[in-house]
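Structure first, commentary second.
Just one protein chain is left out here, and the rest sit where they should.
Then we have subunit A:
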Amino acid sequence: MTEKVIIAGFGGQGVMLSGMLLAQAGLLRKREVTWLPSYGPEMRGGTANCHVTVSSRPIASPVILAPDCAIVMNLPSFDKYERQVVPGGLFLVNSSLVTKRSGRKDFRVVPVPVNELAQELGNAKTANMVMLGAYAGVSGALDRELFIKALEVIGGKKDHLLIDANVRAFDCGMEYVTGGYCGEIGA
């Protein structure tokens, strides 16, 4: 069982951290994982992405050319990764910034207005966690408890406020895609 995910967006949207949490959660359930970032002159406002592979077998290449899932946080990422997702795969789109529709009929598109949802929660910076929650809800590939543990490993246990804000955002994204969402945005 191998799950290949690409997470992409503007620098500053937290796509690297989302990928790290996904990889860390995979490691916590004793999977093989790789996390490969784009690196270089990208900075806030530039483009950034990471390739995350979680597998029950040793991972050959950390480079993902045909992802099972692409999570796109902005329009350039939508355009870049729409064609790469495998047939039957998953395409999670930040519909706050991307209004474009995919022409493909052979995969599942899930639009999530993560910026508005995060703003509604009172912390616009947690849009990435809303998206990660949505990914968890749709794919079933990320367990909530493991997400929290991964957050503690990467962010440190001390900052309860920060962890709480991120978990709230994660829950919000999950509820949005699984039908438990009670707010007003995008409904």
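One rule holds in what follows: a residue touches a chain if its C-beta (ideal position, glycine included) is under 8 Å from a C-beta of that chain, and two chains touch if they have at least 3 such contacts; residues count from 1.
In the analysis below, contacts and distances are computed from a predicted model.
Q: According to UniProt, what is the chain that's been left out of this complex called? Choose from "2-oxoglutarate ferredoxin oxidoreductase subunit alpha", "Fluoride-specific ion channel FluC", "Molybdopterin synthase sulfur carrier subunit" or "Peptide/nickel transport system ATP-binding protein".
A: The correct option from "2-oxoglutarate ferredoxin oxidoreductase subunit alpha", "Fluoride-specific ion channel FluC", "Molybdopterin synthase sulfur carrier subunit" or "Peptide/nickel transport system ATP-binding protein" is "2-oxoglutarate ferredoxin oxidoreductase subunit alpha", the UniProt name of the unshown chain.
Q: With the missing chain put back, one of A:Trp35, A:Phe78 or A:Tyr135 would touch it. Which one?
A: A:Trp35
Q: Can you tell me which of A:Pro62, A:Gly122, A:Gly156 or A:Gly180 touches the chain that was removed from the display?
A: Here the residue in touch with the unshown chain is A:Pro62.
Q: Please output the residues of subunit A touching the missing chain, sorted low to high.
A: Those residues of subunit A that touch the unshown chain are 20, 23-24, 27, 32-37, 39-41, 59-63, 65, 153.
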